[in-house]
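With one protein chain withheld, the remaining protein chains of the complex are depicted in position.
Chain IDs A, B and C follow the sequence of writing; residue 1 opens each chain.
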Amino acid sequence: MKKTLQDYKSIIEPVWCPGCGDYGILVSIQRALLNLDIDPENIVSVSGIGCSGRLSHFLNTYSLHGTHGRAVPTALGVKAAHPELTVFAVGGDGDGLGIGGGHIAHASRKNVDMNYLLIDNQIYGLTKGQTSPTSPLGVKTKTSPHGVFEDTLDAIPIFLSYDVSFVARANGVDPKSLTQILMEAISHKGMSIVYILSPCRTFPLLDAKGLKAILQPLPEDHPTDNKMVALERAYSDQPIYTGIFYQVQKPTLEDRLQNVITKVCDNTNGGDKYSLDKVLKSFA
Amino acid sequence: MKKTLQDYKSIIEPVWCPGCGDYGILVSIQRALLNLDIDPENIVSVSGIGCSGRLSHFLNTYSLHGTHGRAVPTALGVKAAHPELTVFAVGGDGDGLGIGGGHIAHASRKNVDMNYLLIDNQIYGLTKGQTSPTSPLGVKTKTSPHGVFEDTLDAIPIFLSYDVSFVARANGVDPKSLTQILMEAISHKGMSIVYILSPCRTFPLLDAKGLKAILQPLPEDHPTDNKMVALERAYSDQPIYTGIFYQVQKPTLEDRLQNVITKVCDNTNGGDKYSLDKVLKSFA
Amino acid sequence: MLIIAETKRVLKNFMHTHPEMGTLEMEGNQNHSETDFAIRIGGEGGEGVISAGELFAQVAARTAYQVFTYITYPAEIKGGFSMIQIRIKHEKIYSMGSTVDYLIAFNQQAYDVTIKDLKPGGTLIYDPDEVEIKEDLNAECYPIKLTKLVVDATGAKLGKNVVALGALGHLFGVEFGVLEKLIKDRYGAKGGDVIKNNLNALKAGYFTAEEGNWEKKFKLVSDTQAKEHYMLISGNEAVALGAIAAGCRFVAGYPITPATPIFETLTDLMPKVGGRAIQLEDEIASLSACIGASFAGEKAITPTSGPGLQLMGEQLNLASMLELPLVIVDVQRGGPSTGLPTKTEQSDLKFAIYGTSGEAPRVILAPSSVEDCFYQTIRAFNISERLQMPVVVLTDQSIGYRKATVRMPDLSKIIEVDNSVSGETISIPSPEKIELASRIQMDPEKLNEYKRFLDTATGVSPITSPGLKGGQYLGGGLEHDETGKASYLPDNHLKMMRKRFKKLETLTHILEKNPPEYEGPEEAKIGVIGWGSTEGAIREARMLAEQRGILFRHLHPKILSPLPESQVRNFLAGLKQVIIVEENFTGQFAHFVKAKFGIKPIEIHKSEGVPITPEEIFTGIEKVARIVDEKNIARL
Partner (left out) sequence: MLIIAETKRVLKNFMHTHPEMGTLEMEGNQNHSETDFAIRIGGEGGEGVISAGELFAQVAARTAYQVFTYITYPAEIKGGFSMIQIRIKHEKIYSMGSTVDYLIAFNQQAYDVTIKDLKPGGTLIYDPDEVEIKEDLNAECYPIKLTKLVVDATGAKLGKNVVALGALGHLFGVEFGVLEKLIKDRYGAKGGDVIKNNLNALKAGYFTAEEGNWEKKFKLVSDTQAKEHYMLISGNEAVALGAIAAGCRFVAGYPITPATPIFETLTDLMPKVGGRAIQLEDEIASLSACIGASFAGEKAITPTSGPGLQLMGEQLNLASMLELPLVIVDVQRGGPSTGLPTKTEQSDLKFAIYGTSGEAPRVILAPSSVEDCFYQTIRAFNISERLQMPVVVLTDQSIGYRKATVRMPDLSKIIEVDNSVSGETISIPSPEKIELASRIQMDPEKLNEYKRFLDTATGVSPITSPGLKGGQYLGGGLEHDETGKASYLPDNHLKMMRKRFKKLETLTHILEKNPPEYEGPEEAKIGVIGWGSTEGAIREARMLAEQRGILFRHLHPKILSPLPESQVRNFLAGLKQVIIVEENFTGQFAHFVKAKFGIKPIEIHKSEGVPITPEEIFTGIEKVARIVDEKNIARL
């Protein structure tokens, strides 16, 4: 039976504010999965804490809504244990770039084949409007009542410096191109980050119109295998580019782990796995 | 009375293995402080856990040997509270790039005027030889008995992507140039990272001879204010460059905090600080 | 369907008391010396239920009456059940009470969930387009089409809450101008249209009530003197103000419900008093920064809640080992894990006392009211400076979000305690005498043989801070000798463990000197122990019980660890039965008290995310009273 969008919807109704950018992102994910015809039972979505972190509630997948900032290492565990699954990690700008920021570089070094959707609304939404690492300098928030005084974190150059093997920026209110990018990310073998700009309606620092004005797709001929070009375009702020900045093939964590198993068993046990008996005897 | 190197030595004798690279780094720090004639009582050295983390024990400063990976935010607290102090954070490759890696970007966004000395020996020394984020692919360590299978973390591009306002790499066994770079870092207003390559004698992945062969100072005319050039040279691995890749002036955390105080008091209290009475009355 | 109240019992209670402090004109010509009623507004999260209630509370607080609010709301930004309860009384209020006199229901859920709490004959205000009410409801009912009115008035759905505020204002005789000013103050910054729409909504509510001939209760006339003498603040704000008053000029934090308002308040206040407020990337970094600031010589604080406190465990240990003063405030929420972020629970006590690997002393305080949040926070700083150790202040969601009228502290009573010479005396400040302790400083003369971790009679050592020449030292998390040098010798470890724990004994000795802190009659055979935010409910339960002839003593320690042992023993003496009341599942304080005192208390636990009520406590105690009586009979 052909699947429909419904197959990717859980029985739980989204609880975001009316007009929240996250609604569109949810549908784009569902559409990308539908287009790629991935069975829901083979998908695991792990999310952090935040409005964006609620996303996993609404997907008809094996969903794990974990703690604040730990979606990436949790998803890593899922994928390492069961490489056949399609694994998502989802979280906000605070979740992913603040408290959880230390994990990305290391998941990237292992090139875990997960799809990390980082939903940036430039604010801590769920806790009702505090400064996030991407809140613009000078704006007033509940924890910056006299204006944000830290520089804004510039995520794309950072992901590139981590050598994440697939790095894209997407406009959360442009579902068509978002779906397209998500499909590419899911199809990519290795760690992919889709950095999605999404307007928060209740604590508005971004809006659909504003996004449209500043965002522009990367040039058609953008070479996705050139780190320096990617960096240069990542640093551009007029326009701010969307699309796939960088994509390279490297062994995935699955490959790396399998290689070790094969090598060890080949070299020391004629290609077979060790029996428990043999393991114990090696300590005699 | 003119100070001597002795003024910067604590009464505790270093406990590193004979031949450890950290001895030379200790002396270089002491020499840089002596050259800049900074009073020991105005220096705070905060260190993490590791062989390198012991460094604070041997400096005659206010020394705080904290927990694993937290030297940077701890030093941030010192500096934020008392901007007149010269503040060091010190730690190893595991301490700083592994468990503590998430803190650097945020200290950099605040541009805390601290000197972060990240001592990389490509191994977990203190715990006796496990894989660190900079252990080369394929080498065998105690936790990679079948060879390291993760890509090596490339620190300098990462620091550049964080826009750390002073980024340098130094050869730990070349005390003269190290002292020079340390003096520049200490004099720099804002966050400076000196990434020091230091051979571990007991679990040797680097050695003095090898370092000499692969390292080369940045070209004399290297423009320290150009991020893209810095990145390009940071990515070079033949040769691997030492020296100051990048240095820019941005408001320091101290400036930022002081600006808020001044602005708020000017705008709402005629330039004076609020009395406790006034604060309480504002809740009446 | 408008049902007229059977009795006007509630109304009879409205009265005009302290005429010297303000004017509250009764409509009904009755004169009683006691006033005590509660209003509840319930609706969907995001409808502004709470902000309408808080504005109304603000009006009420500027009269001669005391005000007390209780808030509950969902963990989502929008949707779910949200409510505010406002209790207004002629004297100090200790709890939100067990029932309400007025209920404003925005939707069916609000009605269904809370109608059981409306007193017989109470007043119900509801939106008839949203709420269907029971036929046989015993209440005075006023329908008001909130949604329709706001759409008519502004063209949009936003602002039902302001309509309700208008109606409520009319009901309690607030002048329209007073409400108008409130709205302007609150929404002024948002400019033209927002203000205009809100004022239109306000009018719609006010005049609908007027036209509907709602029976006016009394006039809440604003009073300038009340404003001078009282603050209407939340527990979270009281903590923030306590920190400022204690001389804390450094806060590092990370937002987490329900502690965020402490941090938000401090980010606003710190620069005003020349202090520094820094938001960090997580809780680990926040406590690290506080350690750094304290090492540098500053008084530092970080507010958090359960999940954040856990992340701080390792740094809390470090602070204890470095013997640095600092204050951590844990505004407890429903757990475990992410749990019920917006609900209340007293379930972090075990973690606060035991929650570090190895054994590291610290002090645990638990304020018992909004006002107490202010004084215990000051006390926390004093203890932490004097003992050189971290102090954890445990509050909870219900006290943190509760607003209450708090008497303005008398700043002339602040005594700065300079303790730079001798570290041997430590006394505990009280609301009557606000003491501010400065850090025990090293005598610069003695720096020759300076040992940072000198093992003294009290366990407290001389301390230096950067900038003091000759005072350099090594503070570290490794076990060390008196100078700070790492040492793993068996004798040294034992000695330094003793030294660090000796500080708790020092504190215990001082606490023992304080007068007994329990309330209730000597002759009572039942003793009730509680901690933290349940104090008011237990106190009211005690009054309920006394009315029915059941006497009990009530111990409510503010310092939970170390417990002042002899005080507790005093309290226990002569009791037939001890009851321990807590808002958690496993009986955390009971566990602690049992281990310490070998008693076998009856434990009343509530683990539902909402505060325990005086009625619930009373019901429990009544049962115990029966058993104790039987025992008495059996013994005679």
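Methods note: a residue touches a chain if its C-beta (ideal position, glycine included) is under 8 Å from a C-beta of that chain, and two chains touch if they have at least 3 such contacts.
What you are looking at is a predicted structure, and each value in this text was computed from that prediction instead of being measured.
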Full-assembly contacts of the left-out chain, visible side only, are chains A, B, C
Among C:95, C:320 or C:376, the residue in touch with the chain that has been omitted | C:320
Positions on subunit A contacted by the hidden chain, ascending = 10, 12, 39-44, 46, 49, 56-57, 60-67, 70, 73-82, 84-85, 102-103, 105-106, 110, 253, 257, 260-261, 263-265, 268-269, 273-274, 276-277, 279-281, 283-284
Over the whole complex, note the residues of subunit B touching the chain we left out.
-> 15-18, 49, 51, 54, 65, 67-69, 98-99, 101, 124-128, 130-131, 133, 142-146, 202
Identify the residues of subunit C touching the omitted chain, counting contacts across the whole complex.
-> 74-75, 80, 305-307, 309-311, 313-314, 317-318, 320-321, 330, 332, 334-343, 345, 347-348, 350-351, 353-360, 476-479, 486, 488, 490-491, 493-494, 497, 501, 584-586, 588, 591-592, 594-595, 598, 600, 607-610
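To be clear about the criterion, only the chains that are shown with their structure count from here on.
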Looking at every pair of chains, which two share the most C-beta contact pairs?
-> B-C
How many angstrom lie between the CA centroids of subunit B and subunit C, rounded to a whole number?
-> 42
Any idea how many Å lie between the Cα centroids of subunit A and subunit B?
-> 30
Subunit B residues counted as touching two or more neighbouring chains = 102-103, 105-106, 110, 257, 260, 263-264
Multi-chain contact sites of subunit C, meaning residues that touch two or more partners | 271, 281-282
